[in-house]
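Have a look at the structure below, then the notes.
For this view, one protein chain was removed and the others were kept in their places.
Right, chain A next:
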Amino acid sequence: MPSLHIILTTSFIITLVILISPVFTSILYKSLNPNWHTHHSKNAVKMAFFTSLLPLFLHLHTGTELTITNLHSMNIMTFDINTSFKLDHLSITFVPIALYVTWAILVFASWYMKSDPKFNQFFKFLLIFLIAMVTLVTANNMFQLFIGWEGVGIMSFLLIGWWWARADRNTAALQAVLYNRVGDVGLIFALGWMATNLNSWEMQLMFITAKSLDMNAPLIGLILAATGKSAQFGLHPWLPSAMEGPTPVSALLHSSTMVVAGIFLLVRLSPLMQDNPFALTTCLILGALTTLFTTICALTQNDIKKIIAFSTSSQLGLMMVTIGLNQPYLAFLHICTHAFFKAMLFLSSGVIIHALNNEQDIRKMGGLHYLIPTTTSWLTIGSLALMGTPFLAGFFSKDAIIVALNNSYLNAWALALTLLATSLTAAYSLRMIFFVNMNFPRFPALSPINENIKSITNPLKRLAWGTILAGLLMTCAVLPPKPPMLSMPPYIKLTALVITILGLTIALELALFTNKQRPYMPKQYFYFSTMLGYYPTIMHRFFPYTFLKLSQTIATMTIDQTWLEKTGPKTITSLNLSLATTTSNIQKGMIKTFLSLFFTTLMIIILLNYY
């Protein structure tokens, strides 16, 4: 097929232009129809999705990969910065998936945010976020990646704090920005190290020149960046707090696209990491700790969105574990399949919340399977995919990860934690489904339960098709770059399935106890899980207070008051004042007496000299 690269280039540029055009037209003119921006954005994303399918199919058919380098942005002696787009397997596969999920979410949001006075602006923000994400994913040099990185961070802040009149929302948005910033420090450090040591920010150049160098320092910086953006342990509290934002925001940002940016960075730069055992072990242990910790926290949450947020966090930990196993392709596969079922889970929970008149507590839901059967079916399908049910989307990636983990010679402790987290995933998913779908209703009778709206059913149907088929399609269509693990004893192969079923049954047994009267048990065991491991309680007060107090002491007391006031002007003033006061108090102004004394003294001395 001739001129493949022109087709790819053109399609990609058209996709970008389609995405950017609603933003620009909204600046240039205002239409009379109040909903114009909604239609405009939805159609733009739909068209962009179909346009981006063309590079995807070409890539699947012929294996074409492409790098576009154009505008020469700046040039500092021997250091060039260009705008270059890299359309390799990762970005060509990810962009259509992101656009598909965003299309579904935008259609859903046109129903969910209908009563909001500024929902044109909401769509604009979502679109700008999407553009930043596409920039991040298709970046071929670190500068463009950084632009996309910061862009998604800022849009996340703006979108989480959408209903900014509530103090909790503002705190959550601020938390997101601060924790992301701490991660950005790592990224900036890595950028600076690469600029000075590798003399380039282009990915191809970096991969070649980094072969012989000791890459510990920038890799730790990159892992810190991933920790901040992807909510690994240590910088994780912002993700559950980010659930204060509207449900479409949670579905787009904090499940499918933004939080995987950190993992995507590590996948993109995996050739730098594959020979460095220190960085790989760090990823492994960090990911295992994250996944277990957040799974434990998810077990006792009562807010449906927080349960899903914690499950996102634990899946991100699982992706980090995969990178630590030196299997970046499996991590990428999990990113893609996770996008589908997590977005579907969030959107279903959005429908449920709206149907019960903004009730988010699962203790006040129940028996919804008889009232909104399609939505609860999607919730169930999504949860089953999350657990890794065979042949749904989650199975192909999650099972492959667990199998690779079991067959590796790496850290057994990380393995144990991940397996435990997998079974607990089943437990909290079951808890969520049990409280929402099953038993009898626990909400007031007059609730606006309605799911006959096209704007809900169509996008969720599309996402459900994606959840069921995406794993199969992706595994069959592409040969993985590393050979998969295929030969092992059957009990190793079935480990993931067995522990999932184990977790499921135990959770079901425990859940069935809730209908019966049990003797009162002490609750202290739950405090660790309910208080999220006491991590926010300790960290959010102590460190900021210490640092702010220290900086106040240094800036105000030491520099301003001491060096600039007391040692300079005030000392001179007080010294001179005391001297002048003393001197002028002594002077009495009796000139005659002074002169007479002078004469007398003179005479005495002269006479003494002569005699």
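Operating definition for what follows: contacts are C-beta pairs under 8 Å (C-beta built on N, C-alpha and C of every residue); 3 or more make two chains touch, one makes a residue touch a chain; residues count from 1.
By definition in this document, contacts and distances are computed from a predicted model.
This figure omits one chain of the complex; the name its UniProt record holds, of "BRCA1-associated ATM activator 1", "Electron transfer flavoprotein subunit beta", "Presenilin" or "NADH-ubiquinone oxidoreductase chain 4L", is "NADH-ubiquinone oxidoreductase chain 4L". Touch with the chain that is not drawn comes from one residue among A:Ser212, A:Gln587 or A:Asn609, which is A:Gln587.
The missing chain lies against chain A, touching residues 584, 587-592, 595-596, 598-599, 602.
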